[in-house]
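Following this message is one structure expressed as structure tokens.
Every protein chain except one is present and positioned as in the full complex.
This part shows chain A:
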Amino acid sequence: MASSNQKTRKKPYGALLVMGLLSAGLYIFLLLNQASLNKYFAMGGVYAFLPIATAFIFSYVHGSFTGNFWTILGIEASKKKKEVK
């Protein structure tokens, strides 16, 4: 029963695609603009917010993508012990 439920559950292909494209876009931007990014991100002081904000943006976009990635591959948490007591 559990396995049939698993088969019929909708997999997040759309979210994977959107977040995957966004994540790829972020990484392409990062690698194509290395010189200017390094210049501003290393200015220190109030510019310290730049790396912090970037880290949060990447963690949201790429984190959602990687989460969906494993789900699509069928690697999900155990159904038996979701709660720790």
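Keep this in mind: a contact is a pair of C-beta atoms (placed from the backbone, for glycine too) under 8 Å apart; a residue touches a chain by one contact, two chains touch by 3 or more; residues count from 1.
As a working rule, contacts and distances are computed from a predicted model.
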From "V-type ATPase subunit", "Probable membrane transporter protein", "Molybdenum transport system permease" or "cytochrome-c oxidase", the hidden chain's UniProt protein name: "Probable membrane transporter protein"
Pick out the residues on chain A that sit against the missing chain. 1-3, 26-27, 30-31, 34, 37-39, 41-45, 47-52, 54-56, 58-59, 62-63, 66-67, 69-70, 75-85
